Structures are given as C-alpha cells and as structure tokens.
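This is the structure, below, for whatever I ask next.
Left out: one protein chain. Kept in place: all the others.
Right after this comes chain A.
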Amino acid sequence: MANKEKFLIDRSRYDQADTVNTKFIADQGLNEKVVREISRQKNESEWMLKKRLDAFALFQKTPLPNFGPSLEKLDLNKIVYFVRPNTTEKKSWKDVPKDIRKTFDRLGIPEAEKKALAGVGAQYDSDIVYHNLKKEWEELGVIFENMDTAVQKYPELVKRYFMTDCIGINDHKFVMLHAAVWSGGTFIYVPPGVKVSIPLQAYFRMNAERGGQFEHTLIIVDKGAELHYIEGCSAPRFEASALHAGCVELHVHEGAKMRYSSIENWSKNTFNLNTKRAVVDKNGVIEWVNGNLGSGTTMLYPCSILRGEGSHSDSMGIAFAGAGQNQDTGSKVVHIAPNTSSTIRSKSISKGGGIASYRGHVRVTPGAQNAKVSVTCDALLFDQGSQSDTYPFMKIENNSATIAHEASAGKISDEDIFYLMSRSLSSEQAVQMIVSGFIDPIVRTLPLEYAVELNKLIALEMENSIG
C-alpha cells in the first residue's frame, strides 16, 4: 500500500510554465554559421562539429530525390533549423487548428497533454515523468537519456555508434540535412543479457531541444538483451515548422531482440521525411511496427540490414492517406549474411482523394545463402479519386533464396457490408468494423493504450469528422 503513491501521477505539476532562461531562435534557412552555432550552443566536441559540417557540405551539393511524391512545396530556405530549449514562443491555444483541437477532444486527451502536443503548453520535464522508473533501469545498467545529454555523458559510446555504420551522413539529402542540424532525441543502451520488460516510451520526451523535427534516436541493444521502444502517439502533433527529418538508428547485437513501434501523426502541413534503419547481428531480431497517419507528405522506408548469420527482420505497417495526403511508405531489407529471414506486412487505406504508396526494396546479396523473404501488401480504397500504388523492388543475387511477394488492392466488399448490416449494424459501423479487422494484425502488436487510440483515430477518420 505504501507503494501505491508511486503510481499516481499528479498532473497539476505539468501546468506550470517553465522558467525562461535564454532565448535563441535561428533565422530561417541554413548556412554554415547556423550549423556551427548549433554545435556551440550544445557545447559539442570537435568530432560532432566535424560530422555536422561534413554533412552540411554534402547537403549543399546533393539534389532532391527523383522518385516518390513531389517536394516542390517544401521550401528549405524558410525552415527554422534550431530553437534553443526553454524558448517560449508567443503562441496561444486559439492558434491551434480547429481540427487538431477537435481530435484531442474526441480522443479524450487530457488537458495538459493537449497543450503539450499542440506546442502551446509547458514542455514536460522527463525527469519528473520518469523519475521512479529511471532508478530501476539504472540498477540494470540501462541508459535512457536525452540524446544531447548522452553526447556529453557517454561520449565514447555515442561516438562509436552515432551515424557510423548504420546510417552514414552521406545516405541521402535529408539524412545530410539531419546530420548537420540534428537536435534532441533519445539515446538508449541496454547492456548484455538485460531484458527490459516494459516498453520504453518517448511520449513525454519533449523537454529538451525544441528540435522535435530533427530529433535523433540511437538505440543499442547489446548481446542477448531485449527491448521494446515506442515512439510518438496517435494524437496529432501540431508543428508550425513544415519539415520533420528525424533519424532512428538501431543496433541489434548478437542474440538481441528489439521491437520499435512508432505511431506518427504529424499535422497535415508537415513533410515527414524520416529515416529509420537497423543493423542486426548474428541471431538478432528486429521488429518494426509503424503507423503513419498524419502529415501532408510522408517518405518513410524503415530499413533492416541483416549482416549477421541467422538474423531476422519483421516489419508491419499501416498507412492512412486522407484528403490532401500522400503517404509514400514501405520497408527495406538487405540480406547480407547466410540463413537470414524477413517478413514485411503492409496495409494502407486511401480515402477522400488520398494517395497511399507502398515502396519496398528487398535485396539478397550473393553471400546471403538460404535467405527467406515474405512480403504482403494490402490496400483498401474507399472512394473514387483515392489512389493506391505498389512499387516493390526485388534484387536477388543468390539462387538459394526463397522469395514470395503478394499484393492486392480494392474496396470493401459490398457483401461483407451487407452481412454485418444484416446483423443490425449500421453501414458506418459495418465499415468501421471491417477496417478495424483490416488493420488488426498491426494494432494487436501495440500496447493497449496505443491500440485503443489508434483504433479511435482511424474510426474518426472514417467518420470524416476530422478536418
């Protein structure tokens, strides 16, 4: 009974505004001066500054991608690339778009959380939120830290893994940009043999650099360890900035298991150009669970590099494209070592003129003996004007591989709707039930509160009561 107090969260503590210390907001646009200033303000070591500058030099001479949705409307010169922590902008609740406020109400998001998500309330201090949990992890040797803090506290560990052999700074234009201006994010290290039983979450990790759009997540799961990490939430994030170019690097060492769940629901004015990749060593397992609901344009292709013998990747994703949205998502797997396997399951829903595209890449290199791959893509189109595209690239260079891919696209069968209506459901309820069943394989892998929220949000989109 004495411990019960631990589990009651006093939410009123979140309603206090943070003290403003110094204020710094960079000018719009990017130049070397901004990059150096970011590094200076963070008090970074020389190696990090050099990485930023090298990346910036590459960014300047690299063109935009020549595939996927149009990025014409993305004006990189109008983005503010750095806002110092604890800087408050004069923003009020009434500036938040009506559809976002309505969604919060319908999802039952508590008052304080609404404001944090909308960027109008106080930033949460993660120390308050995770204080009790942190002690348990520390006893296990788990490090769960803000990325900026980790660079200072664990320099050797970070230097070894930060944008080295997982995502190099020269990967593509938006990785180059990210490497130059990254700020904030999450660093997790799980020592050998430690199995973290509860999912770690970054829901409240917004207290640090207000570079939510260039946050860097670096997770290392050492030999034989296990971790489930959840990022994001299904409630919409409102950002005035139009670009989200984050990076997620996962290192899954020998015999380790990692599940990375991410629900992204950026506001519809956002370009979501995230890069996510995992390198998996011998007998390691990586599981991706992705839900892409918001943003106007998304280009997101979580990638697994199976470089250790016997390693495995499992990727599940749901993408919802409503009016004005273009969700260009997919999965990539590269089989390098022998006896590796991967599965990809992708589901998409297009409604109200939305465009949902699956863009995948499976590569089996000459050394990947006995690779086994299974890819399944299903698309639901709700109405005329909506679009679904599938572009699965497969490059197979080893004759012992076994590869299977299948995809289907269509609308909800009238017979299925009739069946449910004949059991006294309304047509809307019937559609919602069928859609819930359609996305169930992904939803069931999420913790309960995420699953409930995700189902609710999809249901709201079906009702067309948002936006």
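Quick note on the criterion: contacts are C-beta pairs under 8 Å (C-beta built on N, C-alpha and C of every residue); 3 or more make two chains touch, one makes a residue touch a chain; residues count from 1.
The definition used in the following text is that contacts and distances are computed from a predicted model.
Undergrad: Given that one chain of this complex has been left out, which of "SUF system FeS cluster assembly SufBD core domain-containing protein", "Aminomethyltransferase", "Response regulator" or "Nucleoside ABC transporter membrane protein" is its protein name according to UniProt?
TA: The missing chain's protein name, per its UniProt entry, is "SUF system FeS cluster assembly SufBD core domain-containing protein".
Undergrad: Check each of A:Ile403, A:Ile417 or A:Met433 against the chain that is not shown and name the one that touches it.
TA: Answering carefully, the residue with contact to the hidden chain is A:Ile403.
Undergrad: Quick one: which of A:Ser45, A:Gln60, A:Asn170 or A:Gln387 touches the chain that's been left out?
TA: In the full complex, the listed residue that touches the missing chain is A:Gln387.
Undergrad: For a quick check of understanding: of A:Arg36, A:Lys223 or A:Lys411, which residue touches the chain that isn't displayed?
TA: Answering carefully, the residue with contact to the hidden chain is A:Lys411.
Undergrad: In the complete complex, which positions of chain A touch the hidden chain?
TA: Its contact residues with the unshown chain are 67, 361, 363, 366, 379, 381-411.
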